[in-house]
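Here you go, one structure.
The other protein chains are all here in position, but one chain of the complex has been omitted.
Moving on, here comes chain A:
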């Protein structure tokens, strides 16, 4: 089986930063600011009216070295509406659906001169889209013998007037990007696993919370089983930026040392939708905490309901 490696990590956030108190004052929350602060949230980021999800994606990719090109772009969005850069007003004017099919992955290809790349879109995996992109990239690189690099992007912003809270978590507009390469160095993708429960496709916030503590342990155990590992083989857990207590509880359930759960960006970044894992992974790497041979578990729960996990292993020469 051909190995693949996660290289280069980048992200961007909405240009308007504000405190959780600001969000409360602006009517962006359902919970109180105090409750969200108790959950670990301090600040979040929103796009100004003229900043799109695509702008966030472009900003994130700008942070990567893709000058040598990539073979594919996998573009993931949590909100399906962020999967188009077309103009609904233009559609309303002439009723031509082409205006609804202006795909951000194609635009990204053009903007960055990635002419040899083909594009894929993921829009049905909620917040787990980036991990789905990694898994798809791994599969594509294994299948396509001539390919060496896949660019994975996840970008979302909430619509104007949206509540910036989901399932009792403070939301940020944000994007993340990374390259999955067929050659080291990087973080070798050891295993990936996904569970989709369509029976909960319209889950309420409380159903999402309620099922979190039963599905995530199963997800993790199944993922580790696929990798031939146990939880004791995992050196770091890099989860999404949801209520910091949730992973304190999961750590107890799974037998993980809570100090190994790296969620450092939570207070400042909030839940940047699909970008969380990359943001936290970059934080862990920049902190110089990853040693060659260490294994990292990325975990994400999302609407749909979807749960995805990826196990990575650090190689020598990790950038």
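Just a few scattered comments:
The rule is simple: contacts are C-beta pairs under 8 Å (C-beta built on N, C-alpha and C of every residue); 3 or more make two chains touch, one makes a residue touch a chain; residues count from 1.
The working rule: contacts and distances are computed from a predicted model.
Within the choices "Spore germination protein (Amino acid permease)", "NitT/TauT family transport system ATP-binding protein", "Thioester reductase (TE) domain-containing protein" or "Proton-conducting transporter membrane subunit", the name that UniProt assigns to the complex's undisplayed chain is "Thioester reductase (TE) domain-containing protein". Only one of A:215, A:236 or A:262 touches the absent chain when the whole complex is considered: A:215.
The omitted chain makes contact with just one of the residues A:6, A:20 or A:39: A:39. Listed by residue number, the positions of chain A touching the unshown chain are 31-32, 34-36, 38-39, 168, 197, 199-200, 203, 205-207, 209-215, 217-218, 243, 245-246, 248-249, 252-253.
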